[in-house]
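One chain of protein is taken out of this complex; the other chains stay put.
== subunit A ==
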Amino acid sequence: MTMAEDEGTTMSNEFLGLSINNPNLFYTDEPPPPPPMVSSEGIIATDITRKFAAAAATLAPGELVKDGHFTLFESVGALEIMDPKMDSGCLAPGESLDEEYDVARHLLPSEVLGIIDQLLSLEMAWHLGYPLSQTLLTNVYIEAILMPAPATIDEADFIRNRNDGAPRDPMFAVLRAYCLGLLKSCWYVCERIKFEHYYEEEDFVTNTYHRSLLDNIDRDLIRDELMAARSILHNIRRTISEEMAQALGFRLELRTAFLRAIELSELRSNPESLSLPWSQMKAVWEPINKSHHLGSPVPKAFSTKIQRKLASTMPPRPIVHLSFEETYEHFRKLFIDGIDVLKVLNYSDSQSLLNFVLTFQAQKPQPLVYIRTLLQTFLFKDMIILGHLSIRYVIDDDLAIVVLPCSRLLDPSNDDIEVPYDPRYAMAHQMELFRQRAAQSYLDIFRAFCQNRCRVRRTLYHAIQDWETVQMDAMAIDRLLQVQLEEKPIFYQPSLFVSEEVAPEPAYSLPLSSWALLYKLRLMEWIVQLGFELETYQPDELAGMYWYLGHLAKTRGQLVERIKAFTMHRRANHRLPLTPAMEAQYERSLAYLRVTMLDAVATWEFSRVLSCMYTVLLRLKLIVPPPRPYSTDALRYEIRMKPFLSITLPELPTIEAFTQGTTQPECSTASLIECASNAIGGARKSFDVLGKLSEQDAFAVDTHERWLRGTKNCFKSIIAASIAISNLSDGTKGGVEGGEGLQVVVPKPDKGYHEWWIVPKITQKR
């Protein structure tokens, strides 16, 4: 048996290659070399100004003197000093580096509110991927709190060296407490994100420009400050008006709740109790939005000049402006997702867990990176799934659902056998080998879907290579185990989607490799489907890509049929009568196979519909390929199919088969339309049945609503497709030359009902 150990790390390597380990030109947060001692006894500085200039002047035009290891390519990233666009330290004539803004100036309550609301917008901009230097670190109060770095809670103030004992101005106390709560939660957010997999340039900038975000100041002390500020507001509510005191109070409450939410999320325990602070934030968010008008903006309290003091190789950049409406929407979504993501902790079964991750991440817009990293933490932290399950438990659960209900292979008591010639000893040993081989690949599927959508697709490219080897290793283990289980081959005859009768052949169940193949097929389908979602394919390629998707879905359907046949056979041939618990396990597995089969059939049929439709549109020249002077069909096929090229099962169709399947030259246009119209009925029925499944039968426990919405949207896409077909059919009644009267629009993925089903809009020309 060959255990391709080094292969197993392929995808993990992909993750290691993420930007967390890859310092970037601009955002690099690695510590700079220690600053030099400007005056030191041991170092002597000699003025070489004239000598240097004279020597340089003798160089020929264009000639360079440079260090051999230094490339001009590197120099492209260099900042040009004294260029105002590049050099953040370059001052305009008469301009001072110091802030002209006086943080000690008296603030009106409305101004504090205005500053806080601006900070909310900037905080959200940071969550959306802009660096701190263009967002929160442009605020003079925050800068004054952070620089010089405060060592104690009392030093954490924008007014330093206050007379001890003298009470703070109430408005200063409110603003300071807000800023402290904000900075501390930003620190936690940043740490959480850094700890998980994310993409620095695409998702989030963790650079803090060597500002410490109050990491050494205790969370409880900050909470005390927030509480104190709230009681101050309570005391002065008559002076500043009840309304204003409430508005400021809600904002402080938001900060308290955010810190609490972060604190609780470390527990990974009961989602109901964890969701309390999130619900609180959601509740105060509405009144915050409604009281926004009470604030008066203080634009002078925000300045890009502060960037000059940040350790950064970035040229000065403008402050990011996010409208309060956008801020409102994004925060609202953040709080809703914050509540929703906790539901993942309610483990029901491995397939519901997978569906949770899939549907949660498929939301448009996708949850913010903080929520996505929170999801990763819940899933994987310390290699304990959801805070209480072993990886083995989840994998065994999955194997039991998909291929091995009530199997002796998954009996935990096998582990206790110490007699080497007992078959159970070998089973325990081989199964453990298999789990070790497959665990990483299995978990990586969940991890992959926690990334941004483009990265999901890219990561899946590597994953399918990985699953290819998992499947081969699983095959070897299957062969060893069938001996231990004394499995007898059965005569298996595939029937689904098979055009000609195949003679039944003796076959073994091969459960582990079937399991691996099923995942590989799903991954391959997801790659193609994400290709539609991400607009990877041109309209004229859709016929081919839907054909290929149909091909994959069909293969999956055949595999599920095979798995089901062996499961049924095993159920019927048990040595002992089945206990109710065993019956339930079989039922659960068969329910899963049923839903998977329905999904495969629906995908296959609907793909066939769309492939036929696009072929017709190409024939009628209603979709015209763009001129591609340097490309050929073969080259394009190669590039499109590159991720699938090295996969041996299912083998990539030859370009001839692909062209034949896509263009279907033997079919008349009329029969293609008829074919599409027939297939749509099947697809419609499958999605209809799927939509009626209970959350248990759909394996979508705790995510059923989102899952159902996705299924319903597929169903709506089908309705749209049937309308398009009938319009197409009407418009082509005149024969092959028909279609002149038709107008075709291929909508963007987000303009249809479902991103994975690009249904052309076909209408009569006016």
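Heads up, the rule we're going with is that contacts are C-beta pairs under 8 Å (C-beta built on N, C-alpha and C of every residue); 3 or more make two chains touch, one makes a residue touch a chain; residues count from 1.
By definition in this document, contacts and distances are computed from a predicted model.
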* Name under which UniProt lists the unshown chain, selected from "Ubiquitin-related modifier 1 homolog", "TRAPP subunit", "Sm domain-containing protein" or "DNA replication complex GINS protein PSF2" -> "Sm domain-containing protein"
* To do: Among A:E63, A:D382, A:E418 or A:E486, single out the residue that touches the unshown chain.
  => A:E63
* Structure fact -> Where A:I236, A:L276, A:A311 or A:C667 are the choices, the one touching the absent chain is A:A311
* Asked: For subunit A, which residues lie in contact with the unshown chain of the complex?
  -> 28, 32-33, 35-36, 38, 41-67, 70, 74-75, 77-83, 89-91, 96-98, 210, 308-313
